[in-house]
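Removed from the display is one protein chain of the complex; every other protein chain stays in position.
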Amino acid sequence: MTPSCPPSTAEAGWLRRRGGEIALWLAVPLAVALFLPEYYLLATHVAALGLFALSLDLLVGYAGLLSLGHAMFFGIGAYTAGLLAVHGWGEPISGLLIAALVAGLLGLITSFAVLRVQHLAQLMVTLGFGLLVFEAANRARWLTGGDDGLQGMVVSPVLGMFEFDLFGQTAFFYTFVVLALCFIVATRIIDSPFGLTLEGLRENPKRMAAIGTPTAARLRQAYVFAAIFAGIAGALMAQTSQFVALETLSFGLSAEVLIMLLLGGAGHRYGGLVGAAVFVIARDLLSDLNPQYWQFGVGGVMVLVVLFAPGGVLGILRSLRQRLMPVARTSTTKAVPATPATKGGTA
Amino acid sequence: MLAILLTVLFDGLAYGMLLFLISIGLSVTMGMMGFVNLAHGAFAMFGGYVATTLMQRAGVPFLVTLPVAFAVVALASIVVERLLYQRLYRRGPLDQVLFTVGLTFMSVAGITWFYGPSQQPVVLPAFLQGQVNLLGLEVGIFRLFLVAVGLLVAAAVVLGVERTRFGAKIRAAVDNPVMATGLGINVGGVFALTFAIGSGLAGLGGALGIQILGLTPAFPLKYLVLFLIVVSVGGLGSVGGALLAACVVGVIDMMTKYFLPEIGSFIIYAVMVALLMWRPHGLLGKKS
Amino acid sequence: MSTAVSAAPAASATGDTPLLRLEGVSAGYDRAIILEDINLTLAEGETLALLGRNGVGKSTLIATLMGATVLRGGRMQWRGGDLVAVPAHRRSAAGLGWVPQERWIFPSLTVRENLAVTARPGKWTLEKVYDLFPRLQEREDNMGTQLSGGEQQMLAIARALLLNPRLLLLDEPLEGLAPVVVEELVRAIGQMTLDRDLSFILVEQHARQALELTSKAVVMDRGRIIYDGASDTLLHNPDHLNQLMGFA
Amino acid sequence: MMKKAGLLAALALAGASLANVAVAADDPLRIGVIATFSGPYADYGRQFDAGIQLYLKEHDGKIAGKKVEIVKKDTAGPGPDAAKRFAQELIVRDKVNFITGLDFSPNAYAIAPIVTQAKIPTVVMNASSSAITTSSPYIARVSFTVQQDSAPMAQWMLKNGIKETYVVVADYASGTDAHNAFEKAFAAGGGKVVGSVRTPMNNPDFSAYVQRIKDEKPQSVFFFFPSGVMPPAFLKAWKERGLDEAGIKLFATGEATDDSYLQATGDVALGLITSHHYSYAHPSELNKKFVKNFYAAFGKEMRPSYFAVSAYDGMAAIAGALEKTKGDISGDKVMEALKGLKLESPRGPIEIDAATRDIVQTVYIRKVEKVDGELVNVEFDKFERVKDPAKEAQ
Partner (left out) sequence: MSIALTTTGLSKNYGALQVTRAVNFSLPMGARHALIGPNGAGKTTFINLLTGTVPATSGSITLLGEDITGQRPDQRVKRGLARTFQVTSLFPELTPMQSVTLAVCERLGLTARWYKRTGEHRAALDEAAEILAQLRLGHVGHLLTRTLPYGQQRIVEVAVALALRPRVLLLDEPAAGIPSGESAELFEVIAELPEDISLLFIEHDMHLVSRFASRVTVLVAGGILAEGTPAEIMANPEVRTVYLGNSEGHA
């Protein structure tokens, strides 16, 4: 039996499989610290948004759901962490956990409505919820500071040792470590039977029902997970910038994170991270280059990616790899049997 | 009190007509051709700029700019469709979203380059300004004009789709593209032309809407949500649905502003969510 | 655009240029391959019964002629020209009239619109098809979906006739119809046979009826042609027919 | 090279605090501008940029003998979290000596903790929420506060016999400030606010609100909207509904007739009375020169607005402060020098209050008239040495 097992199921060789990844995860923060310390802030921003995009990927890339209101969870996480810090609960890690809990709860509540509809309606219902939460936060100025943003956060040092500094060093390592932990959990989820179920639901919900999967329950679970990760991302953003803007709840951010994910490649573990990096860095470079017309460049990047790299940056890499894989190739050609004409004939 | 209610209702309808004009093309492209064109607002904006440019730089009368805006945008959209969109018909909706939002960004920056970021002025001809007394109601002449144009276009679109040979071709192509092709209808061509008309109407709406919606390069992003609400609540591809939804949105918007200004945009979003939970395919949408 | 195919007969198209010739055609949908190595020739004015059980690829063959499938290999010639090069939406203008098995009446069009929207000038006019199917005239303002099965079938045939085709592709036109309607349709089809300008391919599970109406017959099994000969021969050899149809 | 610089920077991280980094005499003076350069409010950034460039052009690109380098950061509108990150980046990455710009109040509030921590002198060129200067000792303001422009309008209206009014403001923090300051000043003089409405931002059509006002028939209306798309939309609805004919008087702050947008707003603005600290038609010699040079540098496409003047004055304030410190750019010294600094601006005499670091200036009452075919704000009355009333009250 074993030869038929895909290599990924073999328990041995774990280090071989993940070794490169681990090296990468260690190399990136080291490289930032050594060579680009003045880019701590940008890197922190990328990491937090990368986690946010990763959370959306669970929905869009894996479970095949649609959302234009994902900022709702990011923002609720940010405001939870922010309000805790304003009102004396400055301990960051417990703040993250509480934010995750609140966001997950909001995810659970909204999932019932969101999963009742599909396609455009699903897009619009998520958008509608997002806008409603935004409006609510805007109105509740006494609580959130409205459009002036939430000010006065006092965040304690991480683990009581690392103070948040002006250079953003602590912020960067804090965010990066949390991102890494979340990524490990997300990888677990994706590699688990549950993750496989999500992919099955994306590929063919009808068949999933036919193998006995309670599809709504699974999707709800995915929705809650995505909300939790988004909430953590928002809380990270709030704690590291010690400020929460109303924009963290906005439709614009929901759209932006979707763009990031699609740029990077949905349905790929690294799609959100790559997309966030591409988008944020492109925007930073282009807007430094030309603060007035940088949007043209960002739009251009999006258009070019669609035209020349369908499925995003990682999508094109993946299909290149598939094309180069010899096994897949032989079987594909075999799949189109041009049956020899001699075999035919009429009576 | 009744007079106030009617005035607000009328204003809401006028606003709804604008939304209808701009949204109908989006509804058609998404509903009939299955193409998610989030750059639709950019076509409307383009129409607006065509109109202001003609008025300001060439002194063309307002009423003349309207058909020109329609025609220019329709022609431009054919170029865009043949050159770009056509390549994406077989792609998934997410690719289409990324692409068309990218195009929108580019057009926003492009228009800013040529026209600057600020609001474009529009001066309506004197005969469209002020108010008239209509059956005891004080109504804005321009809004009356909007309602008239909106109803006219709605009627023309409905008649065009229901009564003409081209309309029959559109319906046939939507009903069953394979059979339509087999009977000699060039489905791609029919769709391209439909797309052009839809975009042209957006251009017309953009030109008409300067007075009420304003015209800045941010237009396509600012109103995208509103257009999507109209399309989804109305039901994809449904002319009547888009008209109904646009009027509902316009009236609710006007009513809440007048009677419940404190609640702001809550109601419109809540109503949208409720309507979509009730009828996921829109008020007059067909189940796909 | 392309190709020498047109509605008017080519100058050189004398008796020896067949109306339709398929060579080694294989085709299917997406990844599925339904047809394999189909060879078939049809002369001008000839009528063909296309027989076989459910799911052997008869409808796929018709759809392939109309360009509605994925062609995997082989050549298709139409009146001496290359049919493959003709875009699907030009094939009706080239002279192919399709009556699909599902009928595919356009539900949002009225009966009259269904007929008129694709009509091409020629000897078949609205009046003539109304003469052939008076029921349709009675119901001309009804929507396509409000018709009975038989009426839909008449409409589908009338719609194809109004294309003024050289070759009519009738895919199970008698399926699921009331006997009176079948009679009416059989009569109409018989009437068409008299008209030497019009060839047709008649797909049927009801082999006998089809054989009676045609000059030539082809039996398919699992995507291949297993019999190609005169209709009469098969009609007079029921055992062979049963065997070909999988009932022996 | 890159590597070495990176290592050095990493080492620097380990210990040093950023304030008071010594600057060699030939180093350029680096000024970061956080503003809106793209999106619907991109005009703000354009005006800032023009004002800054004009000042530099008139002074050979130098301040206090140093070449000036401007680093622009685009927040694309109100974006406090972006502004905060930009401030950090400007300080850490671009090593700026000053931060300026700051069109939106949330953006200014957001950067306050950063500039405090880094001791970077910050000159606010527009953001007009009162408490911004109290949020950090390193912030000074050369623009105005909402209250500073709103309260005088109330006083003038009372002086001219208007006892009742209806207040319309945009529903955001500055709108609330304007509302409160106006109402307070109006009530203090015996006036009465008979009704009010706060309209959502991003609202394209005011006809419902205007209709409501018409139905309530107040003696007058005072409104406050941020400059840009809202005032013309409101004025259009006002005109369309015939409220002038109904005899309702209309007043506003100068944002309503911002010189950037006044031409585009059109004749609907004619006759509107506003209170504000700058009109490009201000009849002083200095202003005439300013406008002339502005047109010479950037063409007649764009009128200098109060944004451009504040930016111009902001540069002048930095220059004035550095003159006092003799080129010392350490945060504390510069802030000390800014306090009490007096300048002659194109808008008239201005002063940075020594106690509050906020601006003291003349507020003019103006009326929109057509002069030589152009719509302009013609000043006809004024309140001198107006301080921020919100701070005065404390």
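Which chain is which? They are A, B, C and D, in the order written, and residues in each are numbered from 1.
Methods note: a contact is a pair of C-beta atoms (placed from the backbone, for glycine too) under 8 Å apart; a residue touches a chain by one contact, two chains touch by 3 or more.
Remember, it's a predicted structure, so these values are computed and weren't measured experimentally.
Within the whole complex, touches from the chain that is not shown fall on A, C.
Screening A:G195, A:G264 or A:G312 against the full complex identifies A:G195 as the residue touching the chain left out. Contact with the omitted chain, checked across C:E23, C:D82, C:E175 or C:D232, is made by C:E175.
Within the full complex, the residue among C:I34, C:V99 or C:L163 touching the omitted chain is C:I34. Listed here are the chain C residues that touch the chain not shown: 28-29, 31-34, 36, 53-56, 101, 172, 174-177, 179, 182, 204-210, 222-224, 238, 241-242, 245-248. Chain A meets the missing chain through residues 1-11, 188-189, 191-197, 199-200, 202-204, 206-207, 209-215, 217-218, 221, 225, 267, 322, 327-328, 331-332, 334-335, 337, 339.
Here is the rule we use: only the chains that are shown with their structure count from here on.
Among the other chains, the CA centroid farthest from that of chain A is the one of C.
Comparing chain C-alpha centroids with the centroid of the full set of protein C-alpha atoms picks out B as the closest.
Just to note, of A-D and B-C, the chains joined by more C-beta pairs in contact are A-D.
One simple way to say how far apart two chains are is to compare their mean CA positions; for chain B and chain C this gives 44 Å. Chain A and chain C have centres, each the mean of its CA atoms, that are 53 Å apart. Contact of a single residue of chain D with at least two other chains is seen at positions 38, 42, 46. Shown for chain A are the residues that touch two or more other chains, namely 292-295. Taken together, the chain B residues at the contact with chain A in this complex read 30, 87-88, 91, 94-95, 97-99, 101-110, 112-113, 225, 228-229, 231-233, 236, 264-266, 269-270, 272-273, 276-277, 280-282, 288. On the side of chain B, the complex with chain C involves touching residues 165, 168-169, 171-172, 174-176, 178-187.
The residues of chain A lying in touch with chain D in their complex are 33-42, 45, 146-149, 151, 166-169, 237, 241-245, 247-248, 287-288, 291-295.
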